[in-house]
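Please find one structure pasted underneath; my questions will follow.
Left out: one protein chain. Kept in place: all the others.
Up next is chain A:
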Amino acid sequence: MTRSDSTTSSSIIKAAGSLRLHYLPKPFFSRQKSSELVASPMDWQGQKLAEHLMQLPLVLFAVLAFITGYVLGSFQTMLLIYAAGVILTSLIMVPNWPFFNRHPLNWLDSSEAEKYPKPQPANLGMKKKTSKK
């Protein structure tokens, strides 16, 4: 990056600076905008947690629903208990809750990245010419 265009690099630093704020850990019950429940970031541990929070409750509710329905002799009861389980599970694992981002990823600052040279793409045409010589 040898361009000395000050406008470009300062805007990049500003963007990097604003991005950093998203990765600060938040307390659980801070005020959330509804858009943040849809689009804010989630870390790897959070994704694993979300998957387990989906699989376990759904299977447990299914077992509970089937046993209750069979014992009471009511198909409708089974479906209602399971539907309640699906809705409850969706409330705990579909929105982007902050507890899914407790181990946030720390991306490197662009100001730090600039200090090190970028890897150059390999140029195969050049290599062939040198080996012939």
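Criterion: contacts are C-beta pairs under 8 Å (C-beta built on N, C-alpha and C of every residue); 3 or more make two chains touch, one makes a residue touch a chain; residues count from 1.
Just so it is clear, contacts and distances are computed from a predicted model.
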item	value
Name per UniProt, for the chain absent here [options: "Proteasome subunit beta", "Mitochondrial inner membrane protease subunit 2", "Signal peptidase complex subunit 3" or "Phospholipid-transporting ATPase"]	"Signal peptidase complex subunit 3"
Selected residue (touches chain absent from view) among A:38, A:84 or A:113	A:38
Hidden partner chain, residues of chain A it touches	37-39, 42, 46-48, 50-51, 54-55, 58-59, 62, 65-66, 69-70, 72-75, 78, 82, 86, 89-90, 93-96
